[in-house]
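All protein chains of the complex are present and in place, except for one that has been dropped.
Entry: subunit A
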Amino acid sequence: MSKTSSQPLVVEPQASRTFAEASPVVAGYFTVSFVFGLMAVNAGLPLWLPVAMCLFVYAGASQFAALALISSGASLTTIVLTTFLINARHMLMSVYMAKALRALGLSRFERWCYAAGLTDESFAFHSVKLGTGAPVSVRYLIGFNLFCHTSWVLGGLLGAVCAQYAAHLIKYQLDYALTAMMLYVLVSLCNTRNKLIAALAAVVCMGGLSLLGSSPFNVFIATFVGCGVGVCLTKRS
């Protein structure tokens, strides 16, 4: 903030533009967390729980997993460990961003704020944006995440409130929107032949590992293999 006031010439993106760029994620998150709120209340949990989870935990897959575990009477340790393992992949994204955002000179506080909103989708969108070489500001990145997070919380709240009236909405399955969005991002990220090959290597590796057993470590191994293949290709060319 202080940077903006001391340098009035720096063009900051308007909130409306940031919102426009975040809108696909905002819409997708709203739909998915609506279903989450709905399911949580229908599972007999208090209304505050889905809202608190959306606000404080903010992690799609592990929230749904936690819901199933709480309903089946799992222990605290199981729930926390499962959550940790499901979300451990964010460490990879966080390492990438530590490097990619270095040029922006984020303060320590700004890093914490950015990290709080780091998700699969925001990571995917931001890495495309950073890859294009377009000017990116800290305000844009954190603003983008805030819009997404807000819609996640609002969706969870509305889903929880509407639970008794809207249970039939689950079958519309608009959550495929998030999958479609990630596929679009994947196509954008595969902008060179080497990246396409690295992506295929990662999928083949992840696929092979998933056939053997589903483990949260699969994604780590697959990512390392994908990066390794990429590095080898870079060296050869």
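Everything below uses one rule, namely that a contact is a pair of C-beta atoms (placed from the backbone, for glycine too) under 8 Å apart; a residue touches a chain by one contact, two chains touch by 3 or more; residues count from 1.
What we mean here is this: contacts and distances are computed from a predicted model.
A.B. asks: Tell me the UniProt protein name of the chain this structure doesn't show, selecting from "Polyamine-transporting ATPase", "AzlD domain-containing protein", "diguanylate cyclase" or "ATP-binding cassette domain-containing protein".
C.D. replies: "AzlD domain-containing protein"
A.B. asks: In the full complex, which of A:124, A:138 or A:154 touches the chain missing from this view?
C.D. replies: Going through A:124, A:138 or A:154 one by one, A:124 is the residue touching the chain not shown.
A.B. asks: For subunit A, which residues reach the chain that was dropped from this view?
C.D. replies: Those residues of subunit A that touch the unshown chain are 24, 28, 44-46, 49, 52-53, 56-59, 62, 66, 70, 73, 76, 79-80, 83-84, 87-102, 108, 111-112, 114-116, 118, 120, 123-124, 127-128, 131, 172-174, 176-177, 179-190, 194-195, 198-203, 205-207, 210-214, 218-219, 222-223, 225-231, 234.
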